[in-house]
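Okay, structure first, notes after.
What you see is the complex with one protein chain gone and the rest in place.
Right, chain A next:
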Amino acid sequence: MRKHSVWIRAGVLVAAGGLVLAACGGGDDEGGGTGGSTPGAVEIPTTTDQLFYPSDKKGGTLKALSGSDCDSWDPARTYYATCWDQQRWISRSLLNYKQAPNSAELVPDLATEVPTSPDGGKTWTYTLKDGIKFEDGSPITSKDIKYGIERVFATDIINGGPTYVIDYLQTEPAYEGPYKDPSPDKLGLTSIETPDDKTLIFHLNKPFNDWNFIMASPSATPVPQAKDTGDQYTAHPVASGPYKFDKYVPNQSLTLVRNDQWDPATDEVNKALPDSIEITMGLEAADIDNRILNGDADIFLDQTGVDTALRTQLLSDPELRKARTTVDLSGFLRYMSVTTTVKPFDNIHCRNAVAYAVNKQAQVLARGGPTAGAPAPTMLPPTVAYYADFDLFPTPNSAGDIEKAKAELEACGQPDGFSTKLTARGNRPAEVAQATAIQSDLKKIGINVTIEKFDSSQYFSAVLGIPKNMQDKGYGLAMTGWGADWPSPYGFFSSIVDGRKILDQGNSNYAELNDPVVNKGIDDGLAATEDGAAQTAWTTVDKGVVQSAAYIPLIYDKAMNIYSDRITNVFFTPGFNMVNFAALGVVR
């Protein structure tokens, strides 16, 4: 599938980041009061390309904490990466991510093999394994998977999750889900054939080479029609994976116990080491950090990292962080959108001026230093396939170049600068710190920035997502971030830079970039059947976007996480952009 070299490159980048860290540590005694700060003193393990605490020992209870309950435990309705990751405990999909550090390679799960399409991405055929069963002992058939996918089409009842299966499987006339299905067996979606209980044939309405990634998401989870409770399914999704619901109190706790109908012989993905899993929900960040430090819990499922204070404490206290702290690239890019329809940013030179003026090292510091992120010259983070390293706006030490920025301002016809507005989420202190840093960067070249703060709950829907609002209010700059739904460049780019996907509402192409080179690159990348062509296409897209300066990549986000001192098999999975929960154990 994916080129392995991509991942090696990602590993090199992360390792280089570590070196920078160590070098900084050597030059500064203020490591944080430990006295003898040596260059090696701030080495933090990065899980991104390593496996920590390998163990095959079974038993024990994995105690997990989360800030809030999952958006839904219904596999068709959840859209949070952490919940997709947790779904793997209870549900299996046709495919899954390989259980190896930083591997985006897909492996068969319920299916016997990862298929290739015989006709350039329109037809996909999967064969199911023998011996796969639901928690009630009934066999999992191709019809259960088809039914599970059909549920996604019932958007009036089953909503909130990704809708890619609708995009690619919708038929004429439109299928409206099993609840409105006139056919007696409720399996009326003609684009999925189930000639027998073991075979699924998908007929896509347009070619899509990333289809296997969709079949590795919870959208491709079997749901037994007899047990489908519609919008109540979240209360007890029927397990196909190694664990099943035992006791669930929404927004408080969930206990998972072993599913005795799950046959390990059919599953090379899930290790299922703990005997049970206890999830405690709705906790405050500081409480979560304390519980894990005290050994009362093993992992923070949100994987958003420790807060600034604990980060600094961990950085200055080797004993505290020993063997239980990791820093991962989160697969998340923090970037700034430069609205191309707001003057003077309709002129590329004015956008270039901003791109040159921004001090990306200051952005890293605003988020808490090198363990919080690394300066990003590209849009694609190194955890996504076909990542290529380049820098189209090189500045000394990524700290901005005032001279070049001023030259671009001159070329834009605004040598004395101008005034513009920058939007940010006011309840995200780190984002406000980033915005403030940009404000002072741009002041140096005469661009006066007013920071407009908004609440995060309405930021994308009511502010950035409405192009007319951006134009009317003159929001020339916007702080934002993005992580892909699956670790392919199409999953990353399709909704944020494709000029043909600019919407009046719910827009994600905030800068309203409509560049024919970028648009064509997305089509080429999607149609590419071999790695070379795909690499060329996606690098063209990435370079096209960065060159346009409509989007200015700022930081590859990192998360510094802590674990209990008994946890085992900690490694990073690009599929969820976090540690793979299904592999975790608690007996060393």
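Brief remarks follow.
Quick note on the criterion: a residue touches a chain if its C-beta (ideal position, glycine included) is under 8 Å from a C-beta of that chain, and two chains touch if they have at least 3 such contacts; residues count from 1.
Rule of thumb we're sticking to: contacts and distances are computed from a predicted model.
Chain not shown in the complex: UniProt lists it as "ABC transporter permease", one of "histidine kinase", "Succinate dehydrogenase / fumarate reductase cytochrome b subunit", "ABC transporter permease" or "NADH-quinone oxidoreductase subunit H". When the missing chain is restored to the complex, the residue among A:257, A:433 or A:502 that touches it is A:433.
When the missing chain is restored to the complex, the residue among A:58, A:453 or A:520 that touches it is A:453. Which of A:141, A:352 or A:371 touches the hidden chain is settled by the complete complex: it is A:371. Remark: the residues of chain A touching the chain excluded from display are 21, 24-25, 28, 30-32, 42, 286, 307-313, 315-316, 359, 361-362, 364-372, 399, 421, 426-427, 429, 432-433, 435-437, 439-440, 443, 450-453, 455, 473.
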